[in-house]
Structure formats: structure tokens, C-alpha cells
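What follows is one structure encoded as C-alpha cells, with my remarks underneath.
The complex is shown incomplete by one protein chain, all other protein chains being positioned as in the whole.
Showing chain A:
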Amino acid sequence: MATQEMCRVVGNREIGAGLFELTMEAPVLCMQAQPGQFVHITCGEGNLLRRPISICNVQDGQMIVVFQVKGDGTAWLSKRREGDVLDVLGTLGHGFRMEELGDHPIFIGGGIGVPPMLMTMRAAKENGAKPEAILGFRNQNAVILEDAFRRLGETHVCTDDGSYGVHGFVTDVLKLHVQEATAICACGPKPMLRAIAEIAEAQGIPCQVSMEERMGCGIGACLVCACELKLKDGQEGVRYGHVCKDGPVFDSKEVVW
């Protein structure tokens, strides 16, 4: 159920290069929030479209989102201060299917794909699983949320340039740990997701991926955020699902890579 809530900003701070963690009072949205869902936030008067931002965590009626400044809209959002009010639609989309994760799921985030994995990993832990995280960043300045993940379970951090943690990609670390995994959940750039999906498939491990696409309404009416999917029952051809409503989380075997 989608709701429009006017949310008071509680805090907004830069936690990495161009990366902001915004906390807002969102009692209604917090009650609805499922791991892997997103909210759609109005970002200033001049920008017609809202900005879709994944939910990083919810706690006591407060919602935390982490976003990267990419254009005018997110720049505006980065300047919101305590007491400002945001127009937020949520909670949107289908998140991760938690009941399919088993005892030892691995959560993988790449860059700005890291934040939604936090709430997801927390939910898995609360369900009694022993979760593990693999987080990939471009470089040391982009590393975010490491401590929060470490509190939930074993966490591996890697950077593309080796300036922090393991030098290499999340897939390098995944290959070392994949045997013990009961499921994989991932969010990040498409090439990363594709590589993870290949490893999961080769090992026969279920894999859910959170996809991204340019979005309009955010609720499934305008049909712009198309994601190419395979036809059901192995038939030839493709169909378009929509990231905002059918996703953002898809089974990796559904996606046309």
C-alpha cells in the first residue's frame, strides 16, 4: 500500500564523498517498510520528478535513507536540515523475499547499492539466520556503513583500487565464501549483479538482485522503468517488468542480462 507522508527531517550528514545519510520522522512509512523497498522523494520546486531512494533502515518511527549526490535533485536533498519537511511516497516496490534466504545468506552491496542491504541483513539476523556481508566501493573515501554491517555479522569490505580492505571486486570475495551460502541478495551496478548472478547460478544458489532504472511515477502507472525479463516457463522471448512495481528486487534467473 503506497502512502504519501510529510516527513520531518531529523538529521542529514555526509558519511562519504558525496554520500549523505538522511534521517526523517516517518511513522506510517516505517510501519510498512520491507527490506529492499524504496521511497520516492520530492526534491525541490524545479524538479518535477521525485527521486527514488532505497530504504537503509528504520528504527522507532524514523527512516534512514542514504543517497549519492548526482544532480540538482539530490544536491537539493543534501541541503535539507533538521526541521525541514519532505514529501515522501512509500513504501514502494517488492523487496527481498526473506523467507527464501535460509540459515546463511550473503548480502552484497556495491557503492550506492550498499545501504538497502543493511535493513535486509538486519531482518535476516532477526529471523535467526547467520548473515554475512560483502561490500564493494570505488575507494576508501566511498566506504560507508561498515560498522553498522559489522554489528550484524561477518563483513568483508573491498575497494576497486585497494585503498581500503581487500583489493578487488565483491565477486572475488564471493568466490571464496559462496560454498557455505544458502542464498545471495545483491544491489549495485548491473555488471556487478550480472557477475554475481553467474556465480550463484553455477553454484545452484538462489540469488535475488535489486535493479535500478530511470523512473517516473514510482508506483507502476507510467511504465517507464522497464526491465527486460525472461518469459515464464522457459518460453522464447522477453517481456518488460517494471522496476518500481514488479521490482526493484527480481530473481536473478528472471532477468535478461
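To be clear about the criterion, contacts are C-beta pairs under 8 Å (C-beta built on N, C-alpha and C of every residue); 3 or more make two chains touch, one makes a residue touch a chain; residues count from 1.
Heads up, the rule we're going with is that contacts and distances are computed from a predicted model.
Visitor: Please identify the absent chain by the protein name in its UniProt record; candidates are "ABC-2 type transport system ATP-binding protein", "AzlC family ABC transporter permease", "AzlD domain-containing protein" or "Dihydroorotate dehydrogenase".
Guide: "Dihydroorotate dehydrogenase"
Visitor: Looking at A:98, A:205 or A:227, which makes contact with the chain not pictured?
Guide: Checking each option in A:98, A:205 or A:227, the one touching the absent chain turns out to be A:227.
Visitor: One chain is left out of this view; which of A:13, A:175, A:214 or A:253 touches it in the full complex?
Guide: The single option touching the absent chain is A:214.
Visitor: Who touches the missing chain here, A:89, A:106, A:174 or A:249?
Guide: Answer from the full complex: A:89 touches the omitted chain.
Visitor: When the complex is taken as a whole, what residues of chain A touch the one chain not shown?
Guide: So the residues of chain A touching the missing chain come out as 1-2, 4, 42, 46-50, 87, 89, 213-228, 238-240, 245.
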